[in-house]
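With one protein chain removed, the remaining protein chains of the complex are shown where they sit.
A and B are the chain letters, set down in written order, and residue numbers restart from 1 in every chain.
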Amino acid sequence: MKRDYSLAEIAAFLEAELHGDGSVRISGLNTLQNAGAGELAFLANPKYSSQLPDSRAEAVILGSEQAKSFSGNCLILDNPYLGYAKISAWFTTASCQGASIHASAVIHASAMIKDDVYIGPHVVIDAGAKIESGCSIEANSFIGGGSVLGENCQIASNVSIYHDVVLGSRVRVHSGAVIGADGFGFAPNGEGGWQKIHQIGGVRIGDDVEIGACTAIDRGALGDTLIGNGVIMDNHVQIAHNAVVGDNTAMAAYSGVAGSAVIGRNCVLGGDACVVGHITICDNVMLTAKTLATKNITQPGSYSSIVTPMMKTADWRKNSVRIGQLDDMAKRLKRVEGDK
Amino acid sequence: MKRDYSLAEIAAFLEAELHGDGSVRISGLNTLQNAGAGELAFLANPKYSSQLPDSRAEAVILGSEQAKSFSGNCLILDNPYLGYAKISAWFTTASCQGASIHASAVIHASAMIKDDVYIGPHVVIDAGAKIESGCSIEANSFIGGGSVLGENCQIASNVSIYHDVVLGSRVRVHSGAVIGADGFGFAPNGEGGWQKIHQIGGVRIGDDVEIGACTAIDRGALGDTLIGNGVIMDNHVQIAHNAVVGDNTAMAAYSGVAGSAVIGRNCVLGGDACVVGHITICDNVMLTAKTLATKNITQPGSYSSIVTPMMKTADWRKNSVRIGQLDDMAKRLKRVEGDK
Partner (left out) sequence: MKRDYSLAEIAAFLEAELHGDGSVRISGLNTLQNAGAGELAFLANPKYSSQLPDSRAEAVILGSEQAKSFSGNCLILDNPYLGYAKISAWFTTASCQGASIHASAVIHASAMIKDDVYIGPHVVIDAGAKIESGCSIEANSFIGGGSVLGENCQIASNVSIYHDVVLGSRVRVHSGAVIGADGFGFAPNGEGGWQKIHQIGGVRIGDDVEIGACTAIDRGALGDTLIGNGVIMDNHVQIAHNAVVGDNTAMAAYSGVAGSAVIGRNCVLGGDACVVGHITICDNVMLTAKTLATKNITQPGSYSSIVTPMMKTADWRKNSVRIGQLDDMAKRLKRVEGDK
């Protein structure tokens, strides 16, 4: 695959102001500190400005302020980090599979598969599934009956998509992810055990969604689990049945949404942040790492619970045990105040 | 698949009292709010009673109290939710695979496979494994040597079952689940590193167990890891080596049990609730979400740790830092009290 461009080509794509020699060839990206000949670096965080003079990068993406004191080849952008993100696609190391269907793939006769797709070895596609143009499905993945992959979806190896799951366009699903497994629905059976509630709903996922490795998105009990456009999910994320995740919300590793909870748009869930079932979180909410959201949030902003300061375990033990005495302490404090 | 029944048929199955027209046809289930023509809804939680008059459901499952003021078709049950759960099986959207073994499956000559099973494409079954009547194993799953699936087990796609794992009857395992991987057993090797302890035990799982997507149940170090009858596990659950989980215990997403811990019967572990190794939890214990159980629990009831009230992050910071001063505060409070 060609991975060698002139700096001028890159400047044009990014609509960046080019200083220096536009004919130099760029064959890779790297950090300011590690970049060498032929590599393009970027300076997004001013705290790394001191690395600029010593960088051996072929060229640097930076802001106009930093550019003033820089004599090397550079691309000037208001948002250098976004520029780096955009150009990263030109240097991906992922092999781009040509359109083909491997002979070992097992595709049901009733599945509808567009011509220009890649379907890898041992992929299995069940009855009535629909794979749109430009999709890529890597080795050993499974697409259940009636499920739909919109245009240009990228499904990595060993992905499991159950029946009646609908993905929009440009959805990327990483290995080990599971979409459409049964929600965790059981009714007490009156005899100490559990009666399974068959999960009749499906999953609908918008466009431009990224789903991390080992992430699980359950199907709805009745009606669908819904993931909006532009949602990004890290690894080990959990989406329970009938949850709703709004457009462009970001979920870090181990973050989870319990059944029927509704998360707004442009929210950020930190690592291991969880939302209990049947509550609503409005748009533009941040939950810091390990927070458990236990009630509706109606005002944008950052919310926290649980996380307490890290300290030496010995100190922690001493303080931690006092938490069990807090109510008593509060009452005693009130009494002492009253006594005066 | 037929999915169209008379209300009278359903009433008979549920042993429900039928009010209205038993000849109406029911082809689906839905919520009170969303149900339309041909759909059966249910009213389990009285707080949704107000939706009853406006529901366009063909019929409703409800309690006798709610039925008094309802003139539509209905099925009266003491426990409408359980009724809904039971009838949900009639409307499952999962395709029921006929008995067949796909030509691409690789089955060791010494494996014993009953006639009426479904084995999907690219399934691999190793030496000496035993698959009982009515089992279904979806695409790309692996069953290790000597493992046993009791009658009517349902194994989804991309499931990994190692060697010498025994499942009872009617066990359902979702995609990405791993049963029988090595427990996390290592001894310090005296030189700063680790000596692996080979995990010689197996896993034994009872009847009517559900195992969620991406859930991992490790094999025992010596002797087996044990999961009782009727246990239900959500996604991302962790069961370490030689743990014991009692009958009908429910484990929500991310809940985990460390090595050799024993969990009683009819317990409920909330999301992310974890139990440390080598302790015992008695029957009928609830651990709320994110609790870390650190010592034996000998009395039934609900236990908590960790979760503190959610608040604005700015407020949290102010309060959280005081946790590190708690021991000091407690001592000062005592001094102030003594001073009087």
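In the analysis below, a contact is a pair of C-beta atoms (placed from the backbone, for glycine too) under 8 Å apart; a residue touches a chain by one contact, two chains touch by 3 or more.
Note that the structure is a prediction, hence the values are computed from the model and not measured.
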Thinking of the whole complex, not just what is shown, which of B:238, B:266 or B:313 touches the missing chain?
-> B:238
In the whole complex, what residues of chain B lie against the chain that is missing from view?
-> 104, 106, 122, 124, 126-127, 140-142, 144-145, 158-160, 162-164, 176-178, 181-182, 184-190, 192-198, 200, 202, 214, 216, 218, 222-223, 236, 238, 240, 254, 256, 258, 272, 274, 276, 286, 288, 290-295, 301-309, 311, 315, 318-323, 325-326, 329, 332-333, 335-336, 339
Name, in rising order, the residues on chain A that touch the hidden chain in the full complex.
-> 28-31, 34, 79, 81-82, 84-86, 88-89, 91-95, 102, 104, 120-122, 138-140, 156-158, 172, 174-176, 208, 210, 212-214, 229-230, 232, 234-236, 247-248, 250, 252-254, 265-266, 271-272, 289-290, 306-314, 316-317, 320-321, 323-327, 329-330, 333, 336-337, 340
